[in-house]
Every structure is written in C-alpha cells, then in structure tokens.
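I'd like to ask some things about the structure below.
Removed: one protein chain of the complex. Kept in place: all other protein chains.
Think of it as A and B in the order they're written, each chain with its own count starting at 1.
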Amino acid sequence: METSVLVQIQRVLENPKLQDAIYSSTARLMEKRRAAIPPELEQEFQRWREQAHQIKKHTLENLDHYLELLEKRVTERGGHVIFARDGGQVADFILELAKRHGAHLVVKSKSMTTEEIHLTKRLEQAGFESVETDLGEYIVQLANERPSHIVAPALHKTRYDIAELFHQRLGVEPDPEPEHQTQIARRTLREKFLQADIGITGANFVIAETGSIVIVENEGNARLSTTLPPIHVAIAGIEKVIPRLADLAVFLKLLGRSATGQPLTVYTSILTGPRRNNELDGPRQFYLILLDNGRTRVLADRTRRQSLYCIRCGACLNHCPVYRKIGGHSYPWVYSGPIGAVITPQFQGLDEAGWLPFASSLCGACGEVCPVKIDLPQLLLDLRYDAVKAKIRENKNRWERLSFRLWAAVMKRPKLYELVSTALGLIDTEETNGWLRRVPGIFALGPLKAWLQYRDFPPPPPQSFRQLWRLRPPAREALD
Amino acid sequence: MAVAATGSGGVGLMERDHILHLVRTAIGRSVGQVPEEPPTVLLRGQQMPLEERIRKFGEALEKLGGKLHVAASHSDAKHYVAALVAGKRAVASGASVLLECQITELPEVQAGPWTLETLRQACASADVGITGADYGLADTGSLVLFATTDEPRMISLLPPVHVAMLRKERLLASLDDLFLEVPDLAERSSSVVIITGPSRTADIEQILVRGVHGPGQIHVVLV
Partner (left out) sequence: MSLRVSLFITCIVDQLFPRVGLAMVEVLERLGCRVEFPEAQTCCGQPAFNSGYRKEARAVAEHFLEVFRGAEYIVCPSGSCTSMVKNHFKDLFADDPQRLELAQQVAGRTWEFSQFLLEVLKVEDVGARLPKVATYHDGCHALRELKIKDGPRRLLAHVRGLVLREMDAAEECCGFGGTFSVKFPGISAGMGRTKLESILRTGAEVVVSTDCSCLMQIQGLISRAGLPIGTMHLAEVLASR
C-alpha cells in the first residue's frame, strides 16, 4: 500500500471537521434511503433487487449480442457508436471530433466513467476548455480535487470551504449561503451551456433494443448538455447495457431510492439518437462511445463478473463504516467504498491495489443494500484470497505466511495448542484487575503493538476455559 | 454504417471487432450465437380512478415543491397562467392544449414559429416557459414530455419557471403504466424526459436548494 494512501487516511482520521462532514452526510443519505423503502414496500423492493440482478446477469452473459443490437439501433437512428479500448482512445476520438468541427468549449455532466479515464485533464491538456456542470463536480473542479463520493462529489466540503473557493476562483465576495452559492454557479455555468460546442455525458443505462441512453439527474445540467450544444457525446462502460425499455422500470425504481431516497430523480431523460426531422432543438450529431478499459477482463471471471452489475448508486458507500470514517479521497481510484474496494484490484491489478479488500471489517452492510445484489462481502473475501495467492507466487509475504502456517500447525494439534496456551499464560503481565495498557517489551510486536496503540488489551486469565472445565466437580459429569 | 469511420477510420473498425471478440471470449459465446431469453419483467399497471390519480398527483407534486392547479375550464386555466406571467417574459410551445386555452394570446407570451436561434434567444431571456405535457405520472407527481417541433426541449428547461398544461386523460397512475401505454416511446421522439419536480441539488452540505440549472419552480395546470 502506498505511503501516500496511509498518510491520507491518517490526515482524515485526525480532522474532526472532515470526519463530521463525511459521517453526517452519509447518515442523511442512509436515512433518505430508509424513508424511501417503507415497511409496506420492503417485500416488493427485495423482488426488484432480485429481478435487477437476474437482468444484469443475463445481459452480461449475452453481452456481445446486446452490444451489436445496440449498435444497430443507434445507427438506424442516425447516431454513431464507437468502441474504445481505453481512455486514450476516447480522448483521441473526441479531440479529433472537436478539431473537425472547430470546437473549443465542452460542457460535461457528471460521469464516473469520464473520471475513470481522466477525460477532462486530457481535453484540457490538448487546449480545450472542459467545464464540469454538476454543482458538486464544478466545485471539485474549481478546487482542483477529485470527487469524494459517487453521488455527492463535494461531500467533504463545508459551505465555508465553498465560500472561500468561489471567492478565490470566481472573484465573488465570500458568501456561505448555499442558496446564493448555487445561484452563482447557475449563472456562471448557464453562459457555458449556451456557448458550448460539445456536450459530454455519461449514461446511467443504455437500452439495446431501442438504441437509447438514459440519464438520471436532479439539477438539469445533463439536459442542458444534451439540448444546447450541437454535438452530444455519451460515454458508457460496456456493462451499462440493459436489454429492453421495460427493464428500465425495474432499474429506475431501485436507483433513485438507493442513491438519494427518491422514487424518481428530478429528470429522467431517455435519449435516442440526434434530433429528428420533426424536432426543432436537440443535438444534430450523437455519438455513443462504449468503453472497455479492463471490463472484458473482469467479465471473463465467472464469480467476479457480478462486480460489473453496479449501477453506481453509492448506497454501499453510504452504509460502509470504513468509508464513513475515511471518506472517498482515501481510496486510490475514482471508485471508492466497497464497490471501489472490489473493482480497483481487478482493474488496476493486485500489485497496486491488492491491499484494498483488506481495509474492511467485513461487516456486510454493503451487500445488504446493493440494489443489484452484488455479493460484495463475498467478493472482498475472494479478492483477499487472490491477493494472498499472488503474494505467495511472488514470495512477498514470507513472515505473514509463516505465521499462519505455524498457527495452522498449532491449531491442528490440540496438545500443541494447549502447550502454547500454557506457555503464553506464563508471561508476566502487569498485575492489575483492569485491562492492559502495555505488555512486556518483546511481546509488544506487530499485531499486539498495533492493538495497544489505541486500545487496552484483556488481561490473560490465570486459567483457560478448558483448564477450568477439567476442574469441574466429578458429580456433574456423572449425569452423562 | 457500423462505426464512425470519420476520423477513427480503420482503427475504429478493428477496435470494435477486437472488443466484441474479447467479450465473446470472456463469456464463451460465438459469433451469431442465439442469445438466451431475458428474464421476464412484468409491468404492473395500476387501476386507479381519475379522481384518485389527480389527488395523488397533487400530493406528490406539492411534496416536491411544485404546484398543481386543477382548472375548472379552459378560461380558468388561462386565467391561472395569466397571473403567473403578469409583467414577465414568457415563452410558450406550440402544444395543442396551449392553443385551446388561448395561452398564446396573453400579451407576455412569445409563441412560435421559431427557428433554433430565435428559440434560444427567447428561452435564454424568458422568466417563464410554458409547455404542454404528453403524460403525467400520478404516484410520483411527474410530467412526461416528448420533444417535437411543436414542443421543443428548451422551453421546459431554460427559464427559471416552468408551467405545464396537462390534459386530465393523460394522467397515468405510475411509471409502469407509461411503459405499458407507450411501449414504443423511443420511436416517438429522440428525447423523452420525465420531469419530477423542480431542479434541485443537495451538493452543498446536503442542504436542499432548488433551481440549480433547470427551473426552480413548477406549476402544473390540469385541463
């Protein structure tokens, strides 16, 4: 694990204001979700989850068929489908498109997929202005930071942080009122929408049978990005495909409720190709870029494939006690929380991110709330196994491996176990009725030292249970 | 045309085939193999009498901060809208329901015919955007708008206030009913938008603020 990540985690743990921001924001999101699934809806909600899981399973198991169908339909509607292996190809395509049309200004609506491939940076490096238009993303862009949560990108910022930020970057007087801050952003961004040459969005779902993309949002910036600029480019991972329009009924019911506790978000746009002859406004050109970027690798693993069912609702983040303590920036990649812990090692490799699945107490809250029933806790366990196997192959974890082998050797042999137990019992610890703050020098290594850094340790009892059991009066045993 | 040959050219085509090949290998399928049947999705329409639909719609809409006016007549509807646009600049679409209620006759209202340019300018400076609505969804208080020449997208989007006139008989019970009623909605228009309340955000400290990019006020007039 990189030191920089450890440093970041430590920084967050020592920052009470940030701690509070993360904890209370996620608490509110959890509460909203709970309120959107009242007891009378619970059974049906569970049915939807199972349905969604099955639809995703089927789609991915027949993905080639659906991708080809999608391509056919989009093309019939006058749109274009581009398959891209990685972020570089996406950027190349867009830059070429922009050059061809003399485009300079791009407006972007929120898309984790574009974060994943650092699209904005690539466009900026090539001399284009690429403006994030989702309020949270806009704030984070101005601050030159990464978003810290899938659904609430600026969750880690207080209104005072934002007031200062707007003052610095937009030249306005510092004003901590969220209403005013929102109006400032609206004004500034409205200008951009009206001037933009290209609108870039993600897609929450891509419907194969109709060739449509579906974008859900609350602000209206995706609608503006797909209405005003003459060119619309949508970028979606290949796993975003669903077969039919009717499937949308299931997914929409799950997404809003799981993400923000809304039965439907404010805007649900079902967009099918560029504007038609009987329409006045809307983009003249529509491009759908389908991105691999490692997804086909995950797809190949039958048990890990379910990682791709994710509909990016953020529920697992909100319920994860680890996320709620360390926040999104402590994760090494753009996807944080339990889903991030599961896909990062698969996309970036175990060398880079094999440690991440271990940063979990395996509490299981994530699996309970995932709307598409990804078995996140099981995947975390499986990835830990993968990580250990990889380390063994590279001979990287000799001490840990030796420790567990010794441990297993002892645990298989009851007499040896008792011998070790008795030996440990002989260690002289501070005579105290209370719990231990310290243990004798040489035992304060590794795990015990890490424990004692923050907590006291239970004083080893004079006798183990089995020793006490053997001391029981014989009369009781005669009952057998 | 299978792929955007413009620019990406031959590389684009290779990439497409390569990725599809990777997909097939990953899932163990071959070219042209017949796919399995997708799981059944049962859409459940709700039998709900009109009065109840109207009541639910009003409740849901108001909870979101929108306003419902059930018009007693065409002239009542016109009267209501007149009050909303008094002294302001308004843009109206060419929806038939607006014509029937004579909305376009109101002095503040600019109606078509539009070119894209004149529409943009009008919407960018308007205070109120007046549209029809193809459907309403009662349980969520939503409006469904299909984009056409007569019903451009930006009228319900740019101005800070959105007034929508919805015919009573187009008020459906739920989202499932919409998909049952219009299974071919993607054929009808390149843009079908389901609008559920005023534009909002909670990106700043999870505090609710309305009217971020889209309209911060929504009025629905049921006709």
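Just so it is clear, a residue touches a chain if its C-beta (ideal position, glycine included) is under 8 Å from a C-beta of that chain, and two chains touch if they have at least 3 such contacts.
Quantities reported herein were computed from a predicted structural model and do not represent experimental measurements.
Let's see if you follow the contact definition: name the visible chains touching the chain that is missing.
A
Among A:A143, A:A300 or A:L362, choose the residue that contacts the chain missing from this document, as touch is defined above.
Here the residue in touch with the unshown chain is A:L362.
In the full complex, which of A:T188, A:Q348 or A:S464 touches the chain missing from this view?
Considering all chains, including the one not shown, the answer is A:S464.
With respect to the chain omitted from the figure, which of A:L170, A:A408 or A:I427 is a touching residue?
A:A408
In the full complex, which bits of chain A touch the chain not displayed? Write them out.
Per the touch rule, chain A residues meeting the hidden chain are 9-10, 13, 19, 23, 321-322, 325-326, 358-365, 367-368, 381, 384-389, 400-401, 404-405, 407-408, 410-412, 414, 417, 421, 424, 434-435, 437, 446-448, 450-451, 453-458, 460-461, 463-469, 476, 479-480.
Keep in mind that, in the parts below, only the chains that are shown with their structure count from here on.
CA centre of chain A versus CA centre of chain B: separation in Å?
Spacing between the chain centres: roughly 30 Å.
Quick check on the complex: what are the chain A residues that touch chain B?
That would be residues 21, 24-25, 28-29, 51, 54-55, 58-68, 71, 75, 77, 80-85, 89, 92-93, 96-97, 100, 133-136, 139, 152-155, 157-159, 162, 178-179, 181-183, 185-186, 189-190, 193-194, 207, 210-212, 218-221, 223-224, 226-228, 238, 243-250, 252-253, 260, 262-276, 278-282, 287, 290, 292, 296-297, 299-300 of chain A.
Any idea which chain B residues touch chain A in the complex?
Those in contact with chain A are residues 1-4, 6-8, 12, 15-16, 18-20, 22-27, 29, 31, 33, 35-36, 38-39, 41, 43, 114, 116, 119-120, 124, 139-140, 142, 147-149, 152-154, 157-158, 175-176, 179, 183, 185-187, 189-207, 209, 211-215.
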